[in-house]
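Dumping the structure here so I can ask a few things about it.
Every protein chain of the complex appears in place save one, which is left out.
Each chain carries a letter (A and B) given by its place in the written order, and its residues are counted from 1.
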């Protein structure tokens, strides 16, 4: 059913949460859910009792309610503690202002390095420069900023390559012809347009592939479900759905299932979320492009470690990590945003 | 008084608020260089008329004339620009700002490049305060002033505008006697310079002293005008109340039955200021079929007394018994079910739900009587509502009419009808005649008498001496939360009543 490692944690969460709600200790509940920054002393963890000599690495990502960012932060934290650093993990919730405050906090705590999944390509330039000027090197993961020479590294997954990979699998599964629907992410988000363009680069080479609808579902499952149902009302003659992320792809799967069309329609997503991999195994989705979030995060920490110890970085600033295609054939090889 | 030297005049002015007609075709002249005193009971339309003359309200029909020509006063600012200023009954100062900033609010003295000329403002402030013989620092925040000083600031603001017409709506309610004298001196100076002054005050003698012309409003109509020297207080009161004064009050025999409600040493803290006792040890028994009146001015504790009886505010100590059973610890709802119901003083704020119909308002308090299983039996509700509309003689298009379509008097009857629909044993009414016209007043008093005949115990409050003397079988005079006198009907006259309540107020102040 579901990954066992999540199970236990969740159940503890339920008991805790319900007892808080019933007990009326709302302040506690508020504090524990509303407080994004959780500092862990490396010394507390027996695996890395080597000491705090390494100093602090601050890990700042978007909200952990998206498992992708959680996986990325977890991987970075694990790697840093393995290398003997203290860590502080915080979420900026895509709020540039909050991101700036978190960076200020890292500077004032004399962090050795910041691992950052930033809150905006332009809005983040200033805070990154501020940290660099204060002598705290910044290593960017997952998202780029619109400036070079400030951050020590910008390690992003290759969205364009991933999208082309997914689109290629999509076209092949459809036999290079038929009517398809595209569900786009939040249209103000760069990744949404990069992925959409990647899809188009491939699909446009096949003249028999016909787009019958292109709708934004804002990365959201319920919205994808509703839009897909409406699109089906307009046109039942659909052979494929390609979505900008797995969440929307799963929404489309639910709508297609309800309409009895799922066995005739190829669904392809993006991200490689555990839910999507489960759906691929169950035969409900055809494929997804997995972003190796953990790989980028681990690599960023390794490069930070190198810089702290030697004062140099050996790799180029801009690095891209290729996405991997997940299909039924290789689904068993993948874990949470990483190869097992 | 002739129309020729009228600076400002109202011509056939009518004003309707929601369903209440506050003014019914009023012609009113204000003469230059004279003080026109305007008299009338609460709700006669004095304040409404002044608001129209000062541009704060617009007449529903009719118009305002300035120097004999029709004028449009779109706002108080507009009126001020045309030389009309008003001193409000309710203070309209910003407590967080200083005296100086209040005086020049929205009329700041500007330097050529737009900045505020604070020095010029300061000099003007000091000068005007000196005229009023009030030595105050212009930088003092208004919040730090006592009420009387705030009223002086309000007056100073009107003086600064150098108006041709100055309207004073209750300017002295918080002033001490020496301050009133200074104000009168200032008013004389103004009229000597040709300024027209309109003066409204509850202190009839004071208003008559300063007045040149006397105008009386009753029930939204202008009923009398005279030269101040030709009339006395008696005449003014007669005009204010109307000649049908005797018809206002029903004839009745007191027929007291069994004791229904008894209070022992009731003490109630002031909800707005818990350190103060609003009601301080009141004892009272109320018998079936009896009408008992409580005469008291604002702040005497009359409202708190009735609200404590109705269960709205818990008493600090003392005992309330209904038919021998203690009522303590019960809420409003339970008391209504046991037969104690209150008709509140402010019907807009506490009495009516404006978004509901006449019928829904009437049945609100007694709704529990019509519940069958889970639902309200509409048949029974409709029957009861129609009966009560007939009983309390509400003039309405029907139970489904919006409550806002009724006149003030009929709205008050709806509030009373709502209380009667609960089949009470004790009917409490807080100033039931406030803000209703004379006809409705008579109806309401008849209604109270009729309910008493049916065996209800009626307890009501009033601040009108005439009502206090004529309506109740027994009258309690309440001052500063203490009963200072108790009289049967006819045992006391107007002058004695005044001296008892004033004396108690002064005595209370000295305690």
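Descriptive notes on the structure:
The rule is simple: a residue touches a chain if its C-beta (ideal position, glycine included) is under 8 Å from a C-beta of that chain, and two chains touch if they have at least 3 such contacts.
Criterion: contacts and distances are computed from a predicted model.
For the omitted chain of this complex, the UniProt record lists the protein as "Erythritol transport system permease protein", which is one of "NADPH-dependent glutamate synthase", "Urea ABC transporter membrane protein", "cytochrome-c oxidase" or "Erythritol transport system permease protein".
One chain is not depicted; across the entire complex it touches A, B. When the missing chain is restored to the complex, the residue among A:262, A:278, A:308 or A:325 that touches it is A:278.
For the chain missing from the display, the contacting residue among B:109, B:224 or B:267 is B:224, taking the whole complex into account. If you put the missing chain back, the residues of chain B touching it would be 12, 14, 16, 18-21, 24-25, 27, 60-62, 221-227, 230-231, 235, 239, 310, 312, 331-333, 335-337, 342, 344, 349-356, 360, 363-365, 367-368, 371, 374-376, 378, 395-398, 401-402, 404-407, 418, 422. Residues of chain A in touch with the missing chain: 1-2, 6-7, 9-11, 13-18, 20-22, 24, 26, 29-30, 32-34, 64-67, 70, 187, 213-216, 218, 220-222, 225-227, 229-235, 247, 250-251, 254, 257-258, 274-275, 278-279.
Throughout what follows, only the chains that are shown with their structure count from here on.
Chain A and chain B, compared by their mean Cα positions, are separated by 68 Å.
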